[in-house]
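Here the complex is missing one protein chain, while the rest keep their positions.
Our next item is chain A:
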Amino acid sequence: MFCWCFPGVSLVCILVSIAGKNVMLDCGMHMGYNDDRRFPDFSYITQNGRLTDFLDCVIISHFHLDHCGALPYFSEMVGYDGPIYMTHPTKAICPILLEDYRKITVDKKGETNFFTSQMIKDCMKKVVAVHLHQTVQVDEELEIKAYYAGHVLGAAMFQIRVGCESVVYTVTAWIDKCRPDLLITESTYATTIRDSKRCRERDFLKKVHETVERGGKVLIPVFALGRAQELCILLETFWERMNLKAPIYFSTGLTEKANHYYKLFITWTNQKIRKTFVQRNMFEFKHIKAFDRAFADNPGPMVVFATPGMLHAGQSLQIFRKWAGNEKNMVIMPGYCVQGTVGHKILSGQRKLEMEGRQIVSWILNFQFPALKIPQNNLWIWSSTWLVVFLLEVKMQVEYMSFSAHADAKGIMQLIRQAEPRNVLLVHGEAKKMEFLKQKIEQEFNVSCFMPANGETTTILTNPCIPVDISLGLLKRETAIGPAPDAKKPKLMHGSLLMKDNSFRLVSPEQALKELGLAEHQLRFTCRVHIQDPRKEHETGLRVYNHLKGILKDYSVQHLPDGSITVESILIQATAHSEDQGTKVLLVSWTYQDEELGSYLTSLLKKGLPQGTP
């Protein structure tokens, strides 16, 4: 089994080769780049030949762009016509996010060499939507199965199975004991061990409340779909309960649509929301209103949910710039931020940010000249070209709340405990943190753990069992004898494995002979054992019987009317020696099948009968 991650720091695209099948897991885009580097270089997969011929299927775990952003590029521009699997909600939401991103990139930033709207549509036609727990037979050997992952709406983990070999690919959560050969998991939050969800929620509400109480503004950068909806419900109920008046806004655009998706796919959300949905649509908010960009300058406290979640562009970044200079304000980052984004910088403690680029120019045109509403602490440095760099000093409070349901260290450990994989592969995380987790996993579970560098191929040896058909007769014969009395001395079962074409059948030796039209060849031994015993023949026989009876307690020893003795199917007869009356000859006769016992008996009898044997 091979596993290979695409070069690219913060996108996920993994190629797994399992028992001759090639599966691509996710097809992400790097949000930090604006050039060729934003898409994986698919020429790594195969230099010559079409991707469709090489790949058996593509699986998308959830709709975040770092997991599916390169999909239209991959299928329409590079060229792939095979099946793409994702869950229903992912299939519904993914094209919307792709289109949204395309608009920003092409229409606003004017970039070329990007996929078109039509390409997104054509790409989605290749998508096969899957149910949870449905076992999809991709072809005769390859099957995949989706499990609920609860990460974002429609997120799933996938089990990929070919014969006895299997891989589980997951971003988070729960799975049954499927004992895969390999578990591939994201390790975004590898070192974080988070408090309970309820604690985090309380903490979040407390921070928002405190800020609003002192007249500050709270900015919550979010992605349009996912955690945002749950946080909205949280704030909505809190506002209701505390009778708060400060306005809450949600940046428009995707929001309404997003909430609509949540409603239609409510079966994919948590139990609490599902239970009450008939009585009350949780996504119709009383306190949360649509945001207008002019509101950002309103005086007084407010809470704003704005997209995107990593503060790398758009409305959330605009608002951040306006509010960053006031220490009364607060920004709460509810999720992970990719390296290179403003979100990542402020979370890692940076308080002076250099900003540059085209967007700034438009920002200046929009705000500097007409309105002159530049926060005073923004220091401007002009260069002679259009490149603009300015320094933004962040005075507002920066809080990090990991609501995002990426698996944290504890979650990953729990996952491993449940699924009992034979190997673990960590992806999508920072090297140092992954190293920490790797050590922990290897110590605790004694399984091999891999963390391939990007572009590196990991080879995992699997040792599959060989399934064969056993005849029911043979199996029943074996199980009827019952388990070996002593576990240390296991009972051996004997059979013949018939191999014809591709069928493997294990049958009893008798049946094998019969099926092949062969006769059994009986091999028999008869040994003459001389012992000193002057008594009559039948008395000698009786003495032998008593002697054997005393020793062979676990065997059936019988004394037959004609004077002979049987031990199981071994026959012993005592005859007089033709010349010496004091010597008796014991004829011990057995077949090859009783070889061990027969051999043992002759050596036992050779020692003679002990004194005192009646």
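Definition applied: a contact is a pair of C-beta atoms (placed from the backbone, for glycine too) under 8 Å apart; a residue touches a chain by one contact, two chains touch by 3 or more; residues count from 1.
To be clear about the criterion, contacts and distances are computed from a predicted model.
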Among "Auxin-responsive protein", "ATP synthase subunit b", "Integrator complex subunit 9" or "Proteasome subunit beta", go ahead and choose the protein name stored in UniProt for the chain not displayed. "Integrator complex subunit 9"
Of the residues A:Lys126, A:His287 or A:His530, I need the one that contacts the missing chain. A:His530
Among the options A:Thr479, A:Gln532 or A:Gln558, which residue touches the chain absent from this view? A:Thr479
Contact with the hidden chain, among A:Gln414, A:Ser448 or A:Ser471, goes to A:Ser471
In the whole complex, not just what's shown, which of A:Val398, A:Met413, A:Val447 or A:Leu498 touches the removed chain? A:Leu498
Taking the full complex into account, what residues of chain A touch the chain not shown? 88, 91-92, 95, 129, 131-136, 145, 164, 257, 260-261, 263-267, 277-278, 463-472, 475, 478-479, 484, 489-501, 505-506, 509-510, 512-513, 516, 518-530, 551-554, 568, 592-597, 599-600, 602-607
